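What follows is a single structure, and I will ask about it in a moment.
Only one protein chain is missing; all other protein chains are in place.
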Amino acid sequence: MIELGENRYGKSAIRLVRVVRGAGGQRVRDLTVAVSLEGAFETAHTEGDNSGVIATDTMKNTTYAFAKDHLEGSIENFGRRLAEHFREQPQVARATVTVREHAWRPIPTRGGVAVSPDAFIRDASSTRLAIVTAGDGGTRFTSGIEELAMMKTAKSAFVGFPRDRFTTLREATDRLMATQVSARWQYGRSSDESDFDRCFEAVTETLLEAFAEHSSPSVQASIWIIGRAILEAHAEVTEVSLSMPNLHHWLVDLEPFGLANEGEIFMPTREPHGLIEATIRRRG
Amino acid sequence: MIELGENRYGKSAIRLVRVVRGAGGQRVRDLTVAVSLEGAFETAHTEGDNSGVIATDTMKNTTYAFAKDHLEGSIENFGRRLAEHFREQPQVARATVTVREHAWRPIPTRGGVAVSPDAFIRDASSTRLAIVTAGDGGTRFTSGIEELAMMKTAKSAFVGFPRDRFTTLREATDRLMATQVSARWQYGRSSDESDFDRCFEAVTETLLEAFAEHSSPSVQASIWIIGRAILEAHAEVTEVSLSMPNLHHWLVDLEPFGLANEGEIFMPTREPHGLIEATIRRRG
Amino acid sequence: MIELGENRYGKSAIRLVRVVRGAGGQRVRDLTVAVSLEGAFETAHTEGDNSGVIATDTMKNTTYAFAKDHLEGSIENFGRRLAEHFREQPQVARATVTVREHAWRPIPTRGGVAVSPDAFIRDASSTRLAIVTAGDGGTRFTSGIEELAMMKTAKSAFVGFPRDRFTTLREATDRLMATQVSARWQYGRSSDESDFDRCFEAVTETLLEAFAEHSSPSVQASIWIIGRAILEAHAEVTEVSLSMPNLHHWLVDLEPFGLANEGEIFMPTREPHGLIEATIRRRG
Partner (left out) sequence: MIELGENRYGKSAIRLVRVVRGAGGQRVRDLTVAVSLEGAFETAHTEGDNSGVIATDTMKNTTYAFAKDHLEGSIENFGRRLAEHFREQPQVARATVTVREHAWRPIPTRGGVAVSPDAFIRDASSTRLAIVTAGDGGTRFTSGIEELAMMKTAKSAFVGFPRDRFTTLREATDRLMATQVSARWQYGRSSDESDFDRCFEAVTETLLEAFAEHSSPSVQASIWIIGRAILEAHAEVTEVSLSMPNLHHWLVDLEPFGLANEGEIFMPTREPHGLIEATIRRRG
């Protein structure tokens, strides 16, 4: 006997730009949206019955239409509108909407002052993320930041690790730490009224500060320190997950050329890289 | 009170080529390996205690050393050796080794016959995958194939789906279906003695055949039909998961140019795309 | 005084699939096309005069329309039709059409025999290229192949190079050579009647054979040997340009682990890589 297990379907990579044209200047919203549904779709698989299969093309259309009326505020609230709309269909048990926002800022010229209300430059330094799930338990929000490349040129070490036949790594009391952080955090139940934009800015600032200020005995410890700092400073956050690749920067051996290299010249690498992931949360 | 939740760490993107130099000709093995550990690493996070933290650099070294002695056969068996090696450490509760193999074949020349035993060309059409997990429940194997781009130019339809205010998609009784399949399947407990190479070839052949031969009322139904065919033909497989993006190819409107377009000229797109995922398994 | 120098414009990344539905089975043509024009476009720049500016959207439409009527044969002949069409406009001095073809082949099943006339799998091992230029001197053709990853596990050396203060590389009498070749070749004037498909197959076969069979004292010498072989075997080719990155595969030091490594275990790298480029041509 063969049966259908977990299944989901939807539309990914819906690209969308909204130009907000207000009296006080313009704003560009640049989003990539994904919609994914779970529910009573068994006969769609096993019998080719499409009577409940909302076309993914319809999901795309709905996203564009909702962008017209429901994208004044945060991507969390936009995602909520979309997720709850799809959840209203009887065959849908859970709707997940993932929104990534790509930042644009006014072109800063003439001593830092924008000279034009309608010209923008992309800030590619990181991507803001929101995942909204509407299901039986209500609507839940995860916010996050991705592709945030950071580096510590001091206060990073790695010593005291076990050595076996295959260990050649030297202990390092002062190494360079480079990473590209992805962070996701969840809000508690009362988050419906949250000011998600303010929360995002505040959590991100804590993340940057904690990364900058702490002394790191390992990437594992860095994750704990950063995650704990976020939970301590932001009561609305119940849990934070961090993924931190360790993008090794090897000190170049300049001795053959008669030169010293006291933590100055590094060779950055991407393959292989360490990958450290953990979730930090409030107990109970 | 703040606590550590799920956590794992390891080394990703370990690149490795082994040249197997035998009497009957050479063979190139080109692998990308990732190692990931879970276990008693709490104090590494919370106290900066590295006494149990196997360095990810040591994981890399171990992978290269094991490639010398344990890579004669399948990537599943290579992954098993690595996973069970790390699992032996007392602080490790579960070791997961992911191996991707990139295919190389002898350069075929002079009427299809290889003219040189030591020259190879990369076959980039797909990637073979093995995930081996060694933990309390023993060692488990998942095999798979990734990046397999396929297309059906007939026998694909999508009709009978619900229509609402946001639906503009026309029903299609004869559309082009293009996808890039990722498939993963699991073997039962007795898989330790499996001939994983033969299984991989056989499952892949079934996948290709089922894709080619079936008539598709939807991508959802295609996944079911392909997954069921794999389970029916391969008793050693207990479960298969398929991820099939729907890479839309839109029929180009040539009417403005006075030309007919009867399923001939298409515009392939990547953004947005449908994404359909499901697991098919044996009941009980 | 400020003036306009070299300029060109056009449409890039026009994606196009044609399904050829014949009595003897189907065929999938998957192309990426770029059109670029040069000519009397000075006032378009300096005065915003668009009266001669063929819209790039029109270039796209023309490409799709021509795919309906002029894509029976080679991409060279398809490119020629497009290039000569745009060259007919009085303001156009030179039209360049670049066509890349991505290979699809019938899904081979049941002992190598296709079970379905309408199911295909992508062969991502390389991309075929054609560049056609229509201008004052007539129409000229460049053909090529891109992204062709090849490896020699023997018959490659690099010795006798100069040593200075900054040289640490050891001489290698037996190294692994890995590359990803791009080759482009030009046909003489009588090429209008060429069977470009047959030529492409034949030149590619020579390239593969020469790569496989020769002994390489350096990548520079390999390029010469391959280029010369192509010119010697194919009278219709007047010139060939080869770009061969040297994708270093470093022998892993297994001595610390008590293991020998006689040309067996390598670490493939991409950053940095050597890059060797040369043109080989008939004299006079």
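Going by the order they are written in, the chains are A, B and C; count residues from 1 in each one.
In this section, contacts are C-beta pairs under 8 Å (C-beta built on N, C-alpha and C of every residue); 3 or more make two chains touch, one makes a residue touch a chain.
Keep in mind that this is a model prediction, so the values were computed, not measured.
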{"item": "Among B:Gly22, B:Pro90, B:Gly137 or B:Pro256, residue touching the chain not depicted", "value": "B:Pro256"}
{"item": "Hidden-chain contact residue, picked from the options C:Thr56, C:Thr127 or C:Asn261", "value": "C:Thr56"}
{"item": "Interface residues of chain B (partner: the chain not displayed)", "value": "165-166, 168, 256-258, 269-271"}
{"item": "Sites on chain A contacted by the missing partner chain, in the whole complex", "value": "15-21, 26, 28, 30, 61, 64-65, 67-69, 104, 107-110, 114-125, 147-155, 176, 205, 208-209, 211-213, 249, 252, 254, 256-257, 259, 261, 263-269"}
{"item": "Contacts of chain C with the absent chain, listed as residue ranges", "value": "1-15, 34, 36, 41, 44-58, 60-62, 65, 158-162, 164, 166-169, 217-221, 223-224, 227-228, 231-232, 239, 241, 245-246, 270-284"}
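Keep this in mind: only the chains that are shown with their structure count from here on.
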{"item": "Inter-chain centre distance, chain A versus chain B - centres from mean C-alpha coordinates, in Å", "value": "25"}
{"item": "Multi-partner residues of chain B (each touching 2 or more other chains)", "value": "15, 61, 65"}
